[in-house]
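Since the structure comes first, as structure tokens, the remarks are kept for the end.
Only a part of the assembly is drawn; its chains keep their places, and the rest are absent.
Note that the chains take the letters A, B and C in the order they are written out, and that residue 1 is the start of every chain.
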Amino acid sequence: MSSSREIGATRWVVADGYIPPESSGPEPAMTSHDSVCMLNAGPVDAVVEIAVYFTDRPPAGPYVLQVASQRAHHQRINDLREPESIPVGVDYSLVLSSTEPIVVQHTRLDSRQAANALMSTIAYSQG
Amino acid sequence: MSSSREIGATRWVVADGYIPPESSGPEPAMTSHDSVCMLNAGPVDAVVEIAVYFTDRPPAGPYVLQVASQRAHHQRINDLREPESIPVGVDYSLVLSSTEPIVVQHTRLDSRQAANALMSTIAYSQG
Amino acid sequence: MSSSREIGATRWVVADGYIPPESSGPEPAMTSHDSVCMLNAGPVDAVVEIAVYFTDRPPAGPYVLQVASQRAHHQRINDLREPESIPVGVDYSLVLSSTEPIVVQHTRLDSRQAANALMSTIAYSQG
């Protein structure tokens, strides 16, 4: 298995951040959310800092997360609390900076209407 | 925080542009739309020019937008007015040219039917 | 405007090809379909050849398309006829080879159930 080799990049960007402000269906699975799904396939634990950019005020953060070696970590933006919660219904963008190479995929589940919608993309990587 | 470092590229392409011509649900949140979500994480304000390509006539534009330093800007194509509005229900493609590195993500919300659909992708970058 | 500069690549791949075999809603807009959306932002008309790969038989094609200089072309795979139609409900992949740099985005509309679903991604580029 190739699980011990490093793969990925240390800087990632999600440009379309948004938490839909309403939901339908059972919580928490069907709660509308915006997520960054991270894989650290390498041999060293990673510290990931997330900066959140808005349209009309300075960026918030850093939000500091740990992604252990050879582990996945799917993080709902809704659940970030420190240094401040991200408001729902507001446009934002994310920059993730990691101490180790990781891979980041951005996914949104939107259940404002009666059947949920999904969108996903590998984030933009650099470095 | 890494918010002061430049990240991204200066040329971006969205190949699948389309504004669904009908909507269901409350305006403006659930109005069918096509968006380009941009992040300027760098230290200098960016001027972004958008050229719109059609299937059967010369390109329209440029549409000129400002994306301030360290700010996100999510732009609905529906809302572009100068030099001309983009018609709904018509195929198009976009080229974005920025004076500063930015990151662009393309997202469509389609609420023609009773529950909305979403799609998103990091746009194609060059330069 | 930057519309006269070339942008893109000459080889593109869509790995997840599939035409959902049923539809709900008015034709042709809401007919389930798989599309390749192409932009030729350059100064020379492009000839694009599409090869279609299947799971259990040799590839079909080439399907030959013209994408004029400075024009978008959104092509439903459903509508390809020569040298043969692509069957619905069958897994396939696509390789697009262009004489000029283009950008390709893959989008599916699936209206098998009562509210349509969408997915989209910039295709994989090489060369």
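Convention: contacts are C-beta pairs under 8 Å (C-beta built on N, C-alpha and C of every residue); 3 or more make two chains touch, one makes a residue touch a chain.
Since this is a predicted model, take the numbers as computed values, not measurements.
Copy number for the full complex in this structure file, with 3 chains shown: 4.
In the analysis below, only the chains that are shown with their structure count from here on.
When the CA atoms of chain B are superposed on chain C, the rotation angle comes to 90 degrees (nearest 5).
Here the CA centre of chain A is 30 Å from the CA centre of chain C. Between the CA-based centres of chain A and chain B the separation comes to 21 Å, rounded to the whole angstrom.
Those residues of chain C in touch with two or more other chains are numbered 114-115, 117-119, 121.
Of all residues in chain B, those touching chain A in their complex are 1-3, 7-8, 24-25, 29-30, 35, 37-39, 41, 70-74, 103-105, 107, 109, 111, 114-122, 125.
Considering their complex, residues 113-115, 117-119, 121 of chain A touch chain C. Considering their complex, residues 11, 13-18, 49, 51, 53-56, 58-59, 61-62, 89, 91-93, 95, 97, 106, 108, 110, 112-124, 126 of chain B touch chain C.
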